[in-house]
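The block underneath contains the structure these notes are about, expressed in structure tokens.
For chain A:
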Amino acid sequence: MASTIRVRATSSGETTEVQALIQHPMDSGFVKDAKGELIPPHFIQQLTFEYDGKPVFAADWGGGVSKDPYVKFAFKGGKKGDDLKISWVDNKGATDSTTAKIQ
Partner candidate 1 sequence: MRTSMLKSILTVALLIAGASSARAAASEADFKAAYAAAEAANKEAAALRNQWTTTAAAMAAAKKAADSGDFDQAVAASKEAEALAKASIYQATSEKEAWKAIEIR
Partner candidate 2 sequence: MKPRSAIHFASAALALATLALSAAPSAFAADTPDPVADAKAFRKYFTDKFPKVKLQDFVNGPYSMNEDLHRQWEEKEQFPPYEFSLDLGKEMFAKPFKNGKSYADCFANGGIGIRQNYPTFDEKEGKVVTLELALNRCREANGEAPFSYVKDEMAALTAYMAFTSRGKPFDIKIPADPRALEAYQNGKRYFYTRRGQLNFSCATCHVQSPGERIRAEVLAPAFGILNAMPIYRSEWSGMGTISRRFVTCNSQIRGVPLNPQDDEYRDLEYYLSYVSNGLPISGPGARP
């Protein structure tokens, strides 16, 4: 199955800028469906970006983050051609991860 994570990382000398779009329903558990029943909570709880074996960005999310979350950040360091690893875990225990090359 195709990864749920799309990522683009570009290095400009000192810093690397990262953008990611993650496909996930991010149901808060407070929304009702057309029948009036609550849609159970289903959201990413942990999101981690790792470079050179160390986390450069870590997020602890809850139901307040919208569907298909988009993340953008920059970190010091990172070289063209190096790997950036992204992984997430949601409240149902499901995970996904991907590795992208820094451009």
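If you want to know what made the cut, all candidates are chains of the complex that A comes from, given by their letters.
By definition in this document, a contact is a pair of C-beta atoms (placed from the backbone, for glycine too) under 8 Å apart; a residue touches a chain by one contact, two chains touch by 3 or more; residues count from 1.
The structure displayed is predicted, hence computed values, not measured ones.
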item: Of the listed candidates 1 or 2, the one touching chain A in this complex; value: 2
item: Chain A residues touching candidate 2 - in the complex, by the definition given at the top; value: 6, 8, 19-21, 23, 66-68, 70, 72
